[in-house]
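Attaching a single structure in structure tokens format; questions to follow.
Excluded from the complex is one protein chain; the other protein chains are retained at their positions.
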Amino acid sequence: MGLQSISKHPVEGLTLPGHYYTSDEVFALENERLFRHLWYFVGRGEQLREPGDYFVEKVAGENLIITLDEQLRPRAFYNVCRHRGTRLVGEKEGCFERGRIVCPYHCWTYACDGELLAAPQMDDRPDFRKEEWPLHEVGIEAWAGFLLVNLADHPCPIREAFDRVWEKFRPWRLGELRVAHRKTYELETNWKLTFENFSECYHCGPVHPGLSKLSPLRSASNDLTEGLFLGGPMDLAFQSMTFSGRACAATIRDLNEDQRRKVYYYTLMPNLLLAPHPDFVVCWRLDPQSANRTRIVCEWLFEPEAVESPGFDPAEAIEFWDVTNRQDWEVCEQTFDGVSSDAYRPGPWSPTETMPRMFDREVLKLLGHAHLR
Amino acid sequence: MGLQSISKHPVEGLTLPGHYYTSDEVFALENERLFRHLWYFVGRGEQLREPGDYFVEKVAGENLIITLDEQLRPRAFYNVCRHRGTRLVGEKEGCFERGRIVCPYHCWTYACDGELLAAPQMDDRPDFRKEEWPLHEVGIEAWAGFLLVNLADHPCPIREAFDRVWEKFRPWRLGELRVAHRKTYELETNWKLTFENFSECYHCGPVHPGLSKLSPLRSASNDLTEGLFLGGPMDLAFQSMTFSGRACAATIRDLNEDQRRKVYYYTLMPNLLLAPHPDFVVCWRLDPQSANRTRIVCEWLFEPEAVESPGFDPAEAIEFWDVTNRQDWEVCEQTFDGVSSDAYRPGPWSPTETMPRMFDREVLKLLGHAHLR
Partner (left out) sequence: MGLQSISKHPVEGLTLPGHYYTSDEVFALENERLFRHLWYFVGRGEQLREPGDYFVEKVAGENLIITLDEQLRPRAFYNVCRHRGTRLVGEKEGCFERGRIVCPYHCWTYACDGELLAAPQMDDRPDFRKEEWPLHEVGIEAWAGFLLVNLADHPCPIREAFDRVWEKFRPWRLGELRVAHRKTYELETNWKLTFENFSECYHCGPVHPGLSKLSPLRSASNDLTEGLFLGGPMDLAFQSMTFSGRACAATIRDLNEDQRRKVYYYTLMPNLLLAPHPDFVVCWRLDPQSANRTRIVCEWLFEPEAVESPGFDPAEAIEFWDVTNRQDWEVCEQTFDGVSSDAYRPGPWSPTETMPRMFDREVLKLLGHAHLR
């Protein structure tokens, strides 16, 4: 039977074997080689303003404190006291009083650069030296307004991966945009099905009946076609992606004529989906919990001038993408259900599904696996 | 100590070692050798009437679509699209519009005989041939009004197992009966404890205090004493098994004098319990979920003439068996609790427990295991 595969190995031109979506072993490998090894999106820089501001995020199962030090540099630490291992911070976000991180158990006290400042009664232990017990630190970088962490012992320089696409995103002034709305979704699916779903519009007709009159389905094209970041533009039939077709804000000012008539869809490995519109940008941060559960935080970003303008109302943008999100998440869950069956066999990618196919190839490359031909 | 066994292996004359009830490994083996390999009861034929009618059932962890094709033949398919693996049908039951099974993700469209009829845009892929991507089909047969599926690659012919008992059940006209009531129970127990419970009346005195005046406990006998189907009759003290002793409907017309004064209890491997009465038949379809969880669907079947007669009221039959079911399920759960203990050792079957003992022997045979002596 020509194309068909009963192989456990991935085969070029076919979707991935089922265990890539369902097995705990593959997920553990992804944790190691993707989520802990690549630069992982944890939030927006605007979440932190003053020294000592912090938020807590889980990355690849690890609880991290993201904060600003005295020099207003972002810093990231494991949320683990060096004395007994106690979780230092229980709140989701806040500001460390006087820039001190104080363990609730025995008052070991750290600065926001991780230095151990005080450890009560430890002076009585002659072999103890405070400078040997700073918080365990994690690599962190700011890029285009996003904060990214890297749990590797020796993170690869972020510029290598990101500089290449910086010019492309520059006109949207991502670093200055502000979060006007945030919504969190809990999905019973594998995170890769969500990336694959975002990467093709073959499903737009059946899944998003309202979308085709806003953006002609056959207009999808790709201008990033290999590497960690993939995707490209689709035409807009009206002003923006809202059910009315109307924009929710003034057009972002640096866009050229072409950019003003398009919506762009990019996947940023390992955990960001990004959709620049003429008047706003939607981003989806994925937080894969396990092979079969994925949390997605969706944020709607607007220019500060728009957010502050009288009568600013992002409701139409929020409604359109919330409806569209839920349509997508439902088929992602239904597909997870199906690929969990013993009867599932890799199926043939259609000619329009080039980006999910390329995404799979990049994932396999990072995992150290390869397609059979 | 004479009879006692600390063996992990089953010993003749004693109940099964605990891991046969509790271990995931034994359950996986049962899935393979019993539930996927034997003909498994999934429902009643009357649930489907027109081409395209369908219902969805889980069998041995697999989500199946049971439907009727254009020729009104029952067909069974894995609920998995051949393109991306998406679950095709989310509803529990319904009718496929114009006999088409349409995937919600990308509109791949199948006929009710499994043929792939349409796959949008796939013509652009030269190596793709539609006839190579039908739905994955599963063996299905109708017997005595029941629908049975078989997940084996090469199912054994159903007639071999079933023809032998066909004559025995013929007078109850099982194929024509109709479901007057259905109730689903969720049990925290192993499915085999339910079969063993159904196979002996040693427990009837302690567990079913009302039963002995309706059916003398010592009247239990067996007329199927080896093989996949086991059991036999008990005498009726009155007309039927209801708390009043009264029948709920006219006697099923083909029964002989002897059959009119008896109630019969049969276990049909791997997942049906069947109790023909003079005026109705109760069947229990088991759906083992895991070693420690079992779903049971209990159905009360009557002659169509009875169901359609004015004043038809099956309430007494339903009440009696619902009460009795719950008494049985409780001891099945308590026994599962006990055999999960490290202190549990196989115990001695009483002389009246010949059928559960034979049932265990058949299960072990199917698993490729054997009793020590």
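For clarity, chains are labelled A and B in written order, and residue numbers in each chain start from 1.
Note that a residue touches a chain if its C-beta (ideal position, glycine included) is under 8 Å from a C-beta of that chain, and two chains touch if they have at least 3 such contacts.
For clarity, every value in this text was computed on a predicted model and none was experimentally measured.
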*asked:* For the chain not shown, which residue from A:Q4, A:T22, A:T86 or A:T354 touches it across the whole complex?
replied: A:T86
*Full-complex contact with the absent chain, from A:W39, A:Y78 or A:F198*: A:Y78
*Go through chain B and note every residue touching the omitted chain.*
1-4, 13, 15, 18, 202-203, 205-207, 330-331, 334-335, 337-339, 341-345, 347-348, 350-352
*Can you name the residues of chain A that touch the chain not displayed here?*
61-63, 78-88, 90, 103-107, 119-122, 124-125, 127-129, 132-133, 136
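Here is the rule we use: only the chains that are shown with their structure count from here on.
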*For chain A and chain B, let me know how many angstrom lie between their CA-based centres, rounded off.*
47
